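With one protein chain held back, the other chains of the complex are shown just where they sit.
As written, the chains take the letters A and B, and residue 1 is the first residue of each chain.
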Amino acid sequence: MPLNDYEIVIGLEVHAELKTDSKIFCGCTTEFGGEPNSHVCPVCLGLPGVLPVLNEKAMDYTITAGLALNCEISPYSKFDRKQYFYPDLPKAYQISQYNDFLLCKSGWIEVASGNGELKKVRINRVHLEEDAGKTVHSGTGILDSDYGQQDYNRCGVPLIEIVGEPDLRSAQEAKEYLEKLRTLLLYTGISDCKMEEGSLRCDANISLRPKGAKEFGILAEIKNLNSFKAVQSALEYEAERQAELYDKGEKMFKQTRAWDENKGVTVLMRSKEGASDYRYFPEPDLVPMVIDDERLQRLRNTIPELPDSRKRRYMEIWGLPEYDANLISGSRELADYFEAAVKEYGEAKAVSNWVMVELMRLLNQEKIEITAVKITPAALAKMLKLIDAGTISGKIAKTVFEEMFMTGKDPEAIVQEKGLVQISDSGELAAIAKKVIDANPQSAADYLGGKAQALGFLVGQMMKETKGRANPAMVNELLRKELEQRK
Amino acid sequence: MSLSIKEVEHIARLARLELDGSEKEQFTMQLNEILDYVEKLNQLDTSAIEPTAHVIPVHNIFRKDELKPSMDPEEVLANAPDRIGNYFKVPKLLED
Partner (left out) sequence: MELYQKTAHELQQLIAAKEVKAVEVAESVLERARQAEPKIHAFVTLAEEEAYQAARRVDEAVSKGVKLPPLAGIPVAIKDNISTAGLRTTCASKILENYIPPYDATVIAEIRNQMMVLVGKTNMDEFAMGSSTENSGLFTTRNPWDIEAVPGGSSGGSAAAVCADETILALGSDTGGSIRQPAGYCGIVGLKPTYGRVSRYGLVAYASSLDQIGPLTKDVTDCALLLQAIAKYDPKDSTSVNQPAPDYLQEMKKGAKGLRIGLAKEYLGEGISLPVKDAVQNGVKVFKDLGAEIVEVSLPHTEYALAAYYIIAPAEASSNLARYDGVRYGHRTSQKVSDAVELFMKTRQEGFGAEVKRRIMTGTYVLSSGYYDAYYLKAQKVRTLIRNDFDNAFKSCDLILTPTTPSVAFKIGSKTKDPLEMYLEDIFTVTCNLAGLPGISISGGFDNGMPIGLQMLGPLFKEEILLRAAYGFEQATDFHKKRPEI
């Protein structure tokens, strides 16, 4: 039967590295990169005799993430050891949180679903753990390498695992979910969520079942999803693959697969049957965490107004179109910038137009982040007020804005310095109109002869003459008057 | 309950311990003896008892998010049985 007759069931497990300065259990830096094994100490190297001490900020960031994802925060929480042997895991156990007393559980977020409606996707848990080191393979990948090279710089970077419920029903939804998750985490400031640097990682569980069926199908876990596009493409591919197997009546088995970006296919890594060989037990070297109301309140206060609420406000109160509201609220920094400018200026529509068009264009063109922008929100508001006062024209304003963007100078200073003040003096403009008509007798004759478009040329000449400073509303009027007189 | 040699082999694999034939037999016997001995705990009804993970009830021991110097990579690698550049070198990993 066609894929349409199956229901696709997807759940994502997302890992995000926390943006603390130091590692979760020692004072080594979490900075990305560095020479191999240069961000390592006895503790994160797991030397005999060392002990972990929890970085309080890592715990607080996890709770903050839980709050932003509408989770219940456990008043009592603890760590467990997850035992498994792997060269990138120096203690041969990962300090993590097993099933009981997780920091955060039972949350949800809202995600745009296919039909344009918002859909609640449940989050099972958010827990805190340590990252492992990195294996650099001698070949191009794990399969054709003679040996591995271990670098423990990432080992001990704090990591949260966000386990989503299997509530997603399409590859598109999965991508939307991941993007929403990323936006929320960026809003709270706890992770920089860079998929290219591995600070945001995603594994996907996907299974198919005939529409209407209650039982879940047999799932495949897909690893190596290194971009949002990879998440969507891999899941689309895998859904097709599974549908085909069901159609052929082949026996399905639980398995782990890897996305091969180049070939655009998922490949079998291992069968998961009987692979539940991890051993867990409570970490004896760390003491329990008790989270009181005072801490919860303090952390709640660090969370800014979140994007959904902002978007609603921009649309309902400030009358922004959904597209604009969505885009601006999609980044905390951009939204904060926008709101600061609106506060200074007093009206939202003009600000959003400038942000959406000119600011975005320049940001893209110059490849800089909103946080590095030299135009302060107050300066933007000031520029808008110069337009309103007729000091500069909208057209000139673009020049001013670009200058502000490049130099961070005050708009008024730019206008003064470059002599960009709009000419609205009718006497002065009339004199210029005369001069332009005198210099272009043919165009004047054409106009008077009935060719209305000749006026456009004369307007252009007039703007040229004034370097664009002529008040555009007055130019047409004055030219026409002057020409009429010469009839 | 009684552990078989097969189970002992499985445990040895989980523990990443290669055992020779005589060790397998010996450990099977000895592990069974130890497990028989600890069976006596089942004489106690502990259904209403909380487990003790920490004998001293302390909680919320943290460190501040502050950087401390890392080791020099040469020191990190000083005890390495094998290295390549500033990496630890290990044989390839096959999934099992």
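In the analysis below, a contact is a pair of C-beta atoms (placed from the backbone, for glycine too) under 8 Å apart; a residue touches a chain by one contact, two chains touch by 3 or more.
Keep in mind that what you see is a predicted model, and the values were worked out from it rather than measured.
S.K.: Looking at A:G11, A:P36, A:G66 or A:P87, which makes contact with the chain not pictured?
M.R.: The missing chain is touched by A:P87.
S.K.: One chain isn't shown here. Among A:P36, A:G148 or A:P307, which residue touches it?
M.R.: A:G148
S.K.: Could you tell which one of A:G49, A:G249 or A:G450 touches the chain left off the display?
M.R.: That would be A:G49, which touches the missing chain.
S.K.: Would you write out the residues of subunit B that touch the absent chain, in ascending order?
M.R.: Residues touching the hidden chain, for subunit B, are 3, 8, 11-19, 23, 27, 30-31, 33-35, 37-44, 46, 49-56, 58, 61, 63, 71, 75, 78-82, 88, 90-94, 96.
S.K.: Name, in rising order, the residues on subunit A that touch the hidden chain in the full complex.
M.R.: With respect to the unshown chain, the touching residues of subunit A are 42, 45-54, 81, 83, 85, 87, 90-93, 148, 150, 276-281, 284-287.
Just so we're on the same page, only the chains that are shown with their structure count from here on.
S.K.: In angstrom, rounded to a whole number, how far apart do the mean CA points of subunit A and subunit B lie?
M.R.: Taking the mean C-alpha position of each chain, the two centres sit 41 Å apart.
S.K.: Which residues of subunit B touch subunit A in the complex?
M.R.: The contact residues of subunit B facing subunit A are 14, 16, 53-54, 58-73, 76-77, 84-93, 95.
S.K.: Considering only the defined contacts, which subunit A positions touch subunit B in the complex?
M.R.: For this pair, the touching residues of subunit A are 20-22, 26-29, 35-42, 45, 53-59, 78, 85-87, 135-138, 142, 145-152, 269-270, 277, 279, 282, 284, 286-290.
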